[in-house]
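With one protein chain held back, the other chains of the complex are shown just where they sit.
For subunit A:
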Amino acid sequence: MPPITQVPTSMSLETMTCTRCDEGFEPQEKIVNSNGQLWHIQCFVCAQCFRTFQDGIFYEFEGRKYCEKDFRVLFAPYCSKCGEIVIGRVIKAMQASWHPECFRCQLCAKELADSGFIRNNNRALCHGCNANIKASEIGKYSCQKCHGIIDGAPLRFRGEVYHGYHFNCTSCGVELDSTAREIKSRTGFAANDMNELYCLKCHDRMGVPICGACRRPIEERVVTALGKHWHVEHFVCAKCEKPFLGHRHYEKRGLAYCETHYHQLFGNLCFVCNQVVSGDVFTALNKAWCVHHFSCDMCNTNLDLKSKFYEYDEKPVCKKCYERMPSELRKRLRVAHENTMRKN
């Protein structure tokens, strides 16, 4: 602060004394006036080095004035963050001094000088981060708006968690709760600051498809099958639970299966070639067969629906081959067959 040098006019010279030496002033003598205090010019010097202030600039500390050099040496605070001397506004906090721009939240790096801070575990934190930590310690979320603990389910919006009641439905204006749905209003934009919130009722009316597996809205690609919509990665084989990802699926009794498991479960692998039966399936003896593979197990003679065949170990044998079997075996097969017939 530059001092003002002037000749007082309104005060009486007899009663005025120098703040430093307590002596009076000579008439016509130049007097220094600084904040109402008066000095001889030779007395208005640095309390440490007794030299006049360069450019009239001095620093005051506990009523004494110091030149810049001595003030720095004796009293100036050093910033705990950057190590530089703090000139001007000093933040005294956490038993140290700081530049205002150096005193920041240790978690989110927000400036704390004007917003205040909370000491948490020997760290200076902003109110938001402190609330988050407290909430996570008790297994809950803290609202990003009011920093209060969220009891119950949080409302998720643009990647953060909130109390639902801070928001209203974009469409009908009703106060929201955790069931509100976040909609990307402009698909194709990666940033989620385009997202908007809707109550369930308005959301459903907007026709956004809901995944049949996870019950969440589908904002990316939609698979439509079995009369429902699915996230691509949620439309999976009912047996192996691997997503079809565009591969062919087979439907049976309201469930979808991959090719392998559909045929494994519903038996359309041919007994002879062990391949998926393409075209007509011949079902006999609890097995499936390609039409051209349904033949006598002993001579390969092709059989059809009208052919008479005998069952040997649940395999078909034509009449001719059956008659070539050992008679002893035929007799036992006949008895076994008759017994089965009798039981059924």
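The working rule: contacts are C-beta pairs under 8 Å (C-beta built on N, C-alpha and C of every residue); 3 or more make two chains touch, one makes a residue touch a chain; residues count from 1.
Definition applied: contacts and distances are computed from a predicted model.
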Checklist entry - UniProt protein name for the omitted subunit, picking from "Disease resistance R13L4/SHOC-2-like LRR domain-containing protein", "Ribosomal RNA-processing protein 42", "Trafficking protein particle complex subunit 12" or "GMP reductase"? => result "Disease resistance R13L4/SHOC-2-like LRR domain-containing protein"
Item to check | Contact with the hidden chain (one of A:T179, A:T224 or A:N300) | outcome: A:N300
Checklist entry - Given the full complex, what residues of subunit A touch the hidden partner chain? => result 266-267, 271-272, 274, 286-287, 297-300, 313-314, 321, 324-326, 328-329, 332, 336, 339-340, 343
